[in-house]
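On to chain A.
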Amino acid sequence: MTHHRSTLSSLTALPALSLLALLTAPGSAWSNEAGVPGGQITWGVTTEPACFNPHRSSQQNAFLVIRNYIDSLVGKRSDGAFVPWLAKSWSVSSNGKEYTFQLRDDVRFHDGERFNAEAVKANFDFIRNPKSSAAAASFLEYYLRTEVLGPYTAKVVLSQPDSAFLESVSSVKLGFLSPKTLASEADLCSGGPGLVGTGPFIFEQYQRGQSVSFRKNPAYQWAPAFAQHTGPAYLDRVTYRFLPEYAVRTGALSSGQVDLIEGVQPTDISAFKDVAGFKLLTGPSSQTSFTLNINYRRGVATDIRVRRALRDGFDLDALVKSIYLGTVPRAWSNIGPDNSGYNPRLAGTWGHRVAEANKLLDEAGWTGRDPQGFRTKDGKRLSIEVGYPQPYVRDNRDLLIQGIQAALRKNIGLDLNLRIVSNGEWTKSLTEASWSIYPNTLNPADAALELRDVLGDTGFLYNKTVPDAGKVDTELTGLINEARLQSDLKKRQALLDKIQQIAVDRAYIVPLFAPHYVVAAKRQVEGISFEAQLDSPSNSHDLWLRK
Partner candidate 1 sequence: MSHTPPWLVDVAGLQISTGPRGHETRLVQGLNLQIAAGECVALVGESGSGKSLSARALLGLAGEGLRVQAERLQLAGENALSFSPRQWRERRGTLAALVMQDALVSLDPLRTIGQEVEETLLRHRLLPSGAAVRARALQALQEAGMDHPEQRATQYAHQLSGGLRQRALIAAAMAARPRLLIADEPTTALDATVQAQVLALLAQRVQEGIGLLLISHDLALVARMAQRVIVLRHGQVVDAGPTEQVLSQPRHAYTRQLLASVPSAASRGHWLASARAEERPDGRVLIQRTPLPGRSAITAATSLPPQEPLIQVQQVNKNFGRGLQQHKALQDVSFDLQRGEVLGIVGESGSGKSTCARILLGLQEPDSGQVQLLGQRWSGVAEPQRRALRPQLQYIPQDPLSSFDPRYDVARIVAENLPPQDKPARQHRLAQLLDQVGLPAAVLARHPRSLSGGQRQRVAIARALAAQPAAIVCDEPVSALDIHVQAQVLDLLTELRLRLGTALVFISHDLGVVQHISDRVLVFHQGRIVEQGEAAALFAAPSHPYTQSLLAAAQHGSPQAPLALRRAA
Partner candidate 2 sequence: MPSPHPVLKAALLRLGSALLVMWLAASATFVALHALPGRIQDILAGDLELPGLKEAISAEWGLDRSLPEQYLDFIVRIAHGDFGSSYVMRQPVSKIIGSQVLPTVTLALLAGALATLIALTLATLTAGRPGPARRLAATLELGSASVPVFWLGILLLMAFSFRLPWFPVSGDEGWRALVLPTLTLALPTAGILTQVLREAMEKALEQPFVTTVRARGLGELALRLRHVLRHALLPAVTLGGWLVGSLLGGAVITEKVFGRPGLGTVTLNAVLSQDVPVVLAVVLLAAFVYVLVSTALDLLYLAIDPRLQTP
């Protein structure tokens, strides 16, 4: 049963196409004007990747840099369809547990090694091996083995059907490193020429705290189907400069020091939108929305009334509108509005009911007040901590939480205590399940995968090592597992809608806003686009400079 496109892949294709995605991504896939090769471009990006290894990194901002030297088996088009990349074609067994990929035979790694079935097997086995502590392992949850049927034919065998497998395989996190690199056990996080991929650019130089630069891979003939042009990249060289400070990044572009920047904060949009010599582009919001994930098995959050009071105790619309100046919509679900699995019916079902929130808290017994105006019960203040890991703080999101903190204090006397924690402290609180609220977006674009990562029985909510934590919502985890298996589109979507409705209703999550990447660039920079699978800007393969 091999034909160009598997039945499963078509499942997630057309229905997901939403008008919004088209509107907000002008000038991306549609300008087919022939590009002018040559020259070099400098990016100004917000985050210096903590780790350059695709398998181990979990920083969304790092992927837009990593995508320059890492390709995937399959590409995801902005309309959600999966298109050929390193795999010419693929077929899925009737039981949905075996995927056979026909690989291209003309792909070479930067170190000259050929890309073949053996390389696919080496990469997947390496990721799955616990010793390499790869963050991407969660994508291969049901992966058993890869069988090399021929030099360019690889069959991947799963323990059970996975509706999101193609989605996972199209992610940069399952991209391919040269088997020689994998074998060398080198610590690839710190980047450098040792990181050998197949991408359009080759790793050139990395200066800590300053920038990373790549040079053109002239042999690159295997661009993904969704790319604006086939063949090698136009640019000779591309540099990514790390400018964490907003004002510094904006100033760098306005003073011409860099050619384009990502992470334009709302107050700086006016410096580039409709300004001569510059252009502004906004990416899709198909990933998860920026959401407060509440650990409902610990502390005061175990009481659903407290969670609902927190959810409804502040005017989210006003906050998002004033901080983001109307450039982003508020969110109703933790799944992004452009994501095919988004449940549109949640709009208007919750939020900004201060009187009710106060009534709920009174019912829950939080009737006392302390001098600072916070509610107390038996002398203890009603306080919940938001632990925000420092590497992920960007895009004025800490400011939004401070706004919520101030509103909740004034409206319902709840102490939402925001604390910026180090990455190490966050991972430790994860293993000990000692965290109470974790604010963030998540990488996988597939709705079922995202819900599993947060609320599923293997998500970070249900850490098995801490037996005494509060009761698990088995109804919810059951639905999520069902959705993971369900291959029928309509049934899967119904399940996804139900899951999102429960999560919001029982206030396990408080979705805040649907983020999207904003890129500002000089007028001459052409070919800017956003990678559907990640929402972040694509790599620099299609970029070129109009003279």
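On the choice of candidates, all candidates are chains of the complex that A comes from, given by their letters.
Just so it is clear, a residue touches a chain if its C-beta (ideal position, glycine included) is under 8 Å from a C-beta of that chain, and two chains touch if they have at least 3 such contacts; residues count from 1.
Given the structure is predicted, the values throughout are model-derived calculations rather than measurements.
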Exercise. Quickly now, which of 1 or 2 touches chain A in the complex? Give its number.
Key: 2
Self-check item: For the chain A and candidate 2 complex, residues of the former touching the latter
Solution: 133, 187, 189-190, 207-210, 241, 243-245, 247-252, 254-255, 257, 390, 420, 422-428, 431
